[in-house]
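For this view, one protein chain was removed and the others were kept in their places.
Labels A and B are assigned to the chains in the order they are written; within every chain, residues are numbered from 1.
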Amino acid sequence: MSRPVGIVGTGQTDHKSHRPDVNGREMIREAVTRALEDAELSIKDIDAIVIGNMDHFESINYVDTWSVEGSGGVMKPIMKITTGGTTGATVALAAYYHVASGLFDRVLAIGWEKNSESDTTAAIITCSDPIWDRFSYSGAIPSLATEATAYMKQYGATQEDAALIAVRDRNNALNNPHAHLQRPITVDDVMNSPMLAYPIKLLDVCPRTDGACAVVFAADGVAQKLTKQPAWVKAGSVRHTFTWFGDSTDYDRGLVSLQRASAEAYKHAGITKPAEEIDVAELYLPYTYAGLKWIEDLGFCGKGEGAKFVREGNTDMNGKIPVNPSGGVISTNCIGATALLRVAEAAIQVMGKGGDRQVDGAKTALATGFGGCFWSDVVILGAQKP
Amino acid sequence: MNDVAIAGVAQTGHESRKDNMIYADMVFDVVTSALEDAGLTLDDIDSVVTVSNDFLDGRTISGMAVGDASGGQDKNISTVEGDGTFGAFYGLMRVLSGYGASIVVAHSKGSECDIRYVTNGMFDPIYQRLLGIEAISASAMQAGEYMQRYGVSEEQLAAVSVKNHGNARNNPYAHLPMDISIDDVMKSRPIADPLKKLDCGPVSDGAAAIIIASPEIAAKATSTPVWVKGVAHCAEDYMIGDRDLAVPVALKDAARRAYDMAGIKNPAEELDLVELYDAFSYMEPLWLEGLGLAEAGKGMSLLEKGVTTMEGSLPVNPSGGVLSSHPVLVAGLVRIIESVLQLRGQAGERQVKNATSALAHGINGPCGQSHCVWILNKDK
Partner (left out) sequence: MENWKDTVEIITQEGQIAVPYTWWVGDTGSRFLMALRDEKKILANRCSECGKVYVPPRKNCGQCFVDIDDWTEVGPEGTVETFTIVHFNYPVQPVKAPFAYVLVKLDGADVSLLHLVRDDIEKLGKGSRVVARFSENRTGSILDIDSFQVIEGK
């Protein structure tokens, strides 16, 4: 069976709206260099590399082979994983399996995106079926807006409730030197921001960011020699449940993929009461309403209780289960890196390297990925070797 | 490496235009056929790896189009963007990590895209792409470099095309079974010197699936298991001007590690057949050199001595190879599938006698920048 695997180092760029000073490969190398420094390794120590992004955001075919100068893949095994918004999480899991399989001891996971190089919406529209969906599907925001209105109608959540998520995450970002958006905001700011697709306003959604993230995974026996406190992988589960957008619109059931992925991950990690047993959560919340609704799907609170749970401060930095100490996706969104940044932040928290944003005594951390056709990935990290 | 088996295989026929099937149809077909081949059901599968490419499919998140069709709806699924051999490598690692069985399924359709634009997209956008460079012209330069370096002639390379198209006549899945002569190849239309039409594989429509299983699931399967003995991949420098195009160093490294894992000391003696990624005729001798089956510059001598023909001691591409069927990405998985069929003794008219050990090979990136090598055996 599989051997234990721990995260021993993370690195990320200082995320910005655009990075004219570097091309994609050069930006990737910044994150790789920082991850290697954090793990006190050189590129020669790395046995294999997994990289991911979304092709049409930069129009690079075969990113694995294109990247080698920056990713460190010259004369190494390198493979590419791409699963839309969830890419960063599936890259992390692929790196985990590289090590768990026993074939490699030290593996680098890389997620990156230079969103400034293309028209993000023009590219993302092409994820829908060219014959049936593409003429009508107008990008990520409208499909999320339909989920939000369904949730508001079902449980009476308000736009102000959703705004609390933006305020929480954006203010958390002030403690993260790498975060892209570093300006504090209020509920009024969110409410007064331009309406994009009801009920989603500009400050309810993630930005577009240039950035990269790299995470080093190491095998049991190797990991302990590299760091006092590896962040051990306790569970990783993926549900990419739907193919057609029309299949995913039964919103009253909740986010089915996240329910299924988290149920399996909790089982593997031995978690029965998530809100009690998980110390910190880094959630892929591409827009604010997800911060109310998806914590229900994760079992942090009951159905329809998301808004109340958030209003009571349970997800604040000093709350019962702090959510998004990094500032989350609302503050930084370099898409191919976004879900890997969630895993990296979860690892940073478990390793006790969170600085001003450290959650005291964080032993168990949960990270999620979201993307594709309402897909979800869940990764659980812990201080104790499984 | 712990024991892992390939328990099921399936492929579509490869052809120029599968106009009655969308990607999901092809994927569903090969997944259900692979399960049938294995005598397993979807309940036995707990891991799914799809293989696709957003450029080929003209679709961001191309894996999304085949999620349901792959059987991955409520399973741990992921998508490898690259050749099928790399997707299979991921499926294998998942089984080694504790999963019972991975389905690995790849699809592509040359008929729905323009491969020149698609492969132009793998070159550097700042320094190379504006020049119009794409896979054929870049490969032509690699062919030229190889021929110049070692004094290999166009006629010599033409013999590879003759052999592989000829082998394809015995493969019911092949796109271009052909009875051709060296003269036919030499007189075929010049594409990019020294490559002529018949030096180049087609761009086919097709799909393929394999089931990679733990010994427990393999024991449950009704098929004859084929065992994975060694596997490795490696990439070299990206910019083609940085590389020595006549020496496939990444392949040498991948082959060395795969042989080590499999305990193979003398590959020419210990292997019974090779299925390699011969997108162009020159690739067969060049990759044979990278695989350590011939000395540098001597790749052609194996065919000339009859070693790599169907009657020889080490048949290469009994299926007809990629020269005869080239569904991009799928083609590497087809190399594994052909090896499995040969080791099971199910290769029909093209059966290599007493085949017990086979090598399958796939490539990624410009001019074989990245290579993946699989060693399979009939015995555990």
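FYI, a residue touches a chain if its C-beta (ideal position, glycine included) is under 8 Å from a C-beta of that chain, and two chains touch if they have at least 3 such contacts.
What you are looking at is a predicted structure, and each value in this text was computed from that prediction instead of being measured.
Enquirer: Going by the contact rule already stated, which one of A:4, A:102 or A:130 would touch the omitted chain in the full complex?
Expert: Considering all chains, including the one not shown, the answer is A:130.
Enquirer: Given that one chain is not shown, which residue among B:226, B:245 or B:359 touches it?
Expert: B:245
Enquirer: I'm checking contacts with the chain that's been left out. Which of B:4, B:64, B:122 or B:141 qualifies?
Expert: B:141
Enquirer: Which of A:22, A:174 or A:263 touches the chain that is not shown?
Expert: A:22
Enquirer: Can you say which of A:59, A:154 or A:314 touches the chain missing from this structure?
Expert: Counting the whole complex, the residue in contact with the absent chain is A:59.
Enquirer: Residues on chain A that touch the omitted chain in the whole complex?
Expert: 18-24, 26, 29, 42-43, 56, 58-59, 68-70, 72, 74-75, 114, 116-119, 122-123, 126, 130-131, 134
Enquirer: Contacts of chain B with the missing chain: which residues?
Expert: Within chain B, the residues that touch the unshown chain are 19-20, 58, 114, 116-117, 120, 125-134, 136-138, 140-145, 148, 189-195, 237-242, 245.
Please note the rule applied: only the chains that are shown with their structure count from here on.
Enquirer: Taking the touch rule as given, give the residues of chain B at its contact with chain A in the complex, in rising order.
Expert: 1-2, 24, 53-55, 58-69, 72-74, 76-82, 86, 89-90, 92-94, 96-98, 118-119, 121-122, 124-126, 232-238, 249-250, 253-254, 364-366, 369-370
Enquirer: Okay, in this complex, where on chain A does chain B touch?
Expert: Chain A reaches chain B through residues 1-2, 23, 54-56, 58-69, 73-84, 90, 93-94, 96-98, 100-103, 123-124, 126-127, 129-130, 237-243, 260, 371-373.
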